[in-house]
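Removed: one protein chain of the complex. Kept in place: all other protein chains.
Our next item is chain A:
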Amino acid sequence: MTSLSRSAWSGLLSSQGSTSYRTARVQAILRSPRLTVRCYVSGTSPLGAGPSSPSSVKGKAVESKEGTSDDEWETIIGLEIHAQLKTGRKLFSPASTSYGELPNTNVNFHDAAFPGTLPVLDLSAVRLSIMTALALQCEINPRSTFDRKHYFYHDIPASYQITQHYNPLARQGRLRILEGDNKSRRTFDVGIKQLQIEQDTAKSQTVGDNVLVDLNRAGTGLMEIVTEPDMRSAEEAGAFVKKLQGLLRRVGSADGDMEKGNLRVDVNVSVNRPGEPFGTRCEIKNINSVRFLQAAIESERKRHIKHYTTSPSTPLLQETRGLNELTLQTFSLRTKEEAMDYRYMPDSNLPAMAIDPQYLGKLTDNLPEMPWETVDRLTSRYGVTKRDVETLIGLDEYHAQGVRYYEDVVRGDQAIAKRAMNWIVHELLGQLGKTKLNIPWTPTLVPSDLMREIVLAIQEGSMTGTTGKAVLKHVLSASASTAGPVAGSRTSNDRDRPLSQSQSQSQSLSAVLDDLGLSSTLSNSSSTSSSSNSNSTSSSSPSAELEAFCAQAITNQPKAVDDYKRGNEKVIMRLVGEVMKISKGSADAKKARTMLEERLK
């Protein structure tokens, strides 16, 4: 294939690009010259962390080999995160941003920097960025502007990236990390230095002597979030990224999916002895999972410590590094001397964004409850565990349908709050996890009204846990058979559909019990399930029933009775099983066991 030409272009822009990549006859030069030189810390000296005397160094070096000196070092970590904005279109052009398309099919003339094209800002990208900044408690710049960052490379057709250098959208925010988040050992705030909107680059790939360029990603909107160097361990950095992912999804501004590359993390690491100035900072770029992030920090930390202990007289080179994902070791990409001058300049094609305080107020009011706020609220109000609330949050990170479902079941009733959580998180989700139904949880699977009835009935003792489980199982298998064929193709978007008037809507507990042939057990209490006197009246009836079931079981299983009487106590379970069979699952297994043991004494 020859070099890119106009004829090649006309092919690129007609969506029927038969050949996937277009080739520019160029060799790999700098793989990615986007070296970011960001000064996190004023007064950082490249020599700053050198040990004070050679003698102490020698000792340290020995200790280092034994791997015991780590506690004598402090690791300083700052992150620079790029999150693709979830608006469906590019930041300055109407081209789509759908993932996994044929290369060079999601391309508008502007994305390819055709002469005479001008950027048209996607206002929903601005709205989502502002909401993200608000969730990070940033100060929103009332008048932010766009600038150009210049460099020559194939992944940037205009030879400049539109970003916000001089007046970013937001500054000075924070995100609190709690002790226990991703094994973090302390509670602290990570400062957000700034949040800005910018363009993503194209994807370039070196194949042999050629660089292949895919413009599908070119011009996608990004939020760049820069933290202060406030983290001190790989776990803390991991905790920050995970917490940020939850925030982005809840706000709806980004998917934050590192594997798909729509969240990318660059990490700055330096190491120093406590009380001494920060050491030389190295940046590790383009990390694509939290695990790799933590591995990169660990590898870099060890490398720095080793350097300071073994060759204290040579300063550590300030570098940009990459992570080898196989060895989990970092490697040098380039040194600071190769840093470029980006010639930042205001972009006159884009007017300043003046943010109306009224609009800001509206966005603040519409900000959803953040995941950690949900945890705080539910744990303190209902005494449920953080872990269970996090499970609810994980059911739908974008629209918090799991949390809403739980609250619909509980309806502020503290008496059933814990039991409801148990039944949703452990019984319902447990059954979904076990069965081969292959249907994801949705709020309509077991409607919240039905779930509430189940929980109430169990709470009152008018229904046994075993029956409850049977009810869930029945409802789920019914859902699976009706919703089965579409289950595989369900996407997160489908969850946004209004609840369909499906079988589940009309279901009441008594109807389900009828289906299961269990209506008698609840017949006298289902209508009065909320009345206070139901306890005494309903408890006598099942226990009389249970007596009968047990008697029947003993008659049905003479061999088991014999075995038991000979001392094989395990056999009692066979009798309990018989009771369950006779009662069609409605009996309380524990009570049945006790009763059987009494009778066989």
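The rule is simple: a residue touches a chain if its C-beta (ideal position, glycine included) is under 8 Å from a C-beta of that chain, and two chains touch if they have at least 3 such contacts; residues count from 1.
As a working rule, contacts and distances are computed from a predicted model.
The UniProt record for the undisplayed chain lists the protein name "Glutamyl-tRNA(Gln) amidotransferase subunit A, mitochondrial", from the options "Ras-related protein RABA5a", "proteasome endopeptidase complex", "Glutamyl-tRNA(Gln) amidotransferase subunit A, mitochondrial" or "C/H/G cyclin".
Across the entire complex, the residue among A:Gly100, A:Pro115 or A:Gly412 in touch with the chain not shown is A:Pro115. Among A:Val211, A:Leu263 or A:Val375, the one in contact with the hidden chain is A:Val211.
Contact with the omitted chain, checked across A:Val207, A:Leu317, A:Met345 or A:Ala415, is made by A:Met345.
Of the candidate positions A:Arg127, A:His150, A:Arg377 or A:Lys418, contact with the unshown chain belongs to A:His150. Interface note for the absent chain: among A:Ala158, A:Ile192, A:Val251 or A:Ala592, the touching residue is A:Ala158.
Where chain A meets the omitted chain, the residues involved are 2-10, 13, 24-29, 109, 112-121, 148, 150, 152, 154, 157-160, 209, 211, 341, 343-345, 347-351.
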